[in-house]
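One chain of protein is taken out of this complex; the other chains stay put.
Here is chain A:
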Amino acid sequence: MSQQSLTTTPAGAQGAGGGGALPRGSRLGAEKLFRGLATAAGSTVLVIIVAIAAFLIVQAVPALRADSENFFTFQSWFANDDPPKFGIAAIAFGTVLTSALALIMAVPVALGIALCLTHYAHRRVASTLGFFIDLLAAVPSVVFGLWGRDYFRGPVGDFSKFLHDHFGWIPLFGGGGPYGNSILLGSIVLAIMVLPIVTSLSREVFAQTPAQNEEAALALGATKWEMIRTAVLPYGKPGIIASVMLGLGRALGETIALALTLGAVYNVSFDLLGTGGNTIAANIALKFAEANPTGRSALIASGLVLFAITLVVNMTARAIVYRRREFVGGAA
């Protein structure tokens, strides 16, 4: 191909008057067209983000107008009634609670795995084990949900009973049985799903720690853990924060796994063990089939809230990553 270009291009360049780096003439049309196409394709992303907000607002307004209760403080969901009564207080609370619990459980483990893969395990072992963690990320959420409901509910139920029997005086574990779909079950499943995301991002960050910093720490006589605490963790701090926030974004929007493992109960309660829990996303999946037009519009309204929350979380996370990238890029 390059040979062909060698023979044809000088002629073309001469025909166009020569001198310039790029041939002039009819090819400029193709160049403009291609550049225009690429710019349009790139801009699609912006268009889609704006369109999501716009269309969700348009479709949400009718239900918000018809709602006879306060959308932000009412705890139940009777959007199909006439007049419709619905509010996101309980499901928004559930969304935040399950996500927070999932992160509390997942982040320490994920950071441990990331450290293990970058600084502890043998390199070849680490790449194989990292592959397994990536596989965990590839498992569809409906499979997590099914596993949580059909298998994991048993062990978690036993664990709930154990917690209630021995630590029942802590309000979180005060709920009595039966121990079925609960906030505890949902948030543990969610934690397992968030784990690979936080792991893969913090692993990247830890792997980027400058070797000089690590070697300097070790040369001063630091133990491996002291080296990690003084060199790796401070360097990776912004990256860790960003990866946690991205995990949070994923957790907030998780739908199917939670629809299968939470109790779908509309109340604001810190009881983790008893039947309970619901989230904005799970509520949409559970209520959609039975929704009438107003009900559908109400679900879209709750989706708009979810979109706004995840947008803020993701933008914050990305802003942190970007600032850090500039910093690292400038130092390099």
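One rule holds for everything that comes next: contacts are C-beta pairs under 8 Å (C-beta built on N, C-alpha and C of every residue); 3 or more make two chains touch, one makes a residue touch a chain; residues count from 1.
Just so we're on the same page, contacts and distances are computed from a predicted model.
Matching "YdbS-like PH domain-containing protein", "Phosphate transport system permease protein PstA", "Electron transfer flavoprotein alpha subunit apoprotein" or "RNA polymerase sigma factor" against the UniProt entry of the left-out chain gives the name "Phosphate transport system permease protein PstA". Contact with the chain that does not appear here is found for just one residue of A:Pro83, A:Pro108, A:Gly176 or A:Pro210, A:Pro108. Here one chain is not drawn; of A:Ile104, A:Ala207, A:Val268 or A:Met315, the residue touching it is A:Met315. Along chain A, the points of touch with the absent chain fall at residues 1-2, 5-6, 9-10, 12-13, 21-23, 27-28, 30-31, 33-35, 37-46, 48-49, 51-52, 55-56, 58-59, 108-113, 115-116, 120-121, 129, 131-136, 138-147, 149-152, 155, 158, 162, 192, 195, 199, 223-226, 228, 246, 249-250, 252-256, 259-260, 281, 284-285, 288-289, 296, 299-300, 303, 306-307, 310-311, 313-315, 317-318, 321-322.
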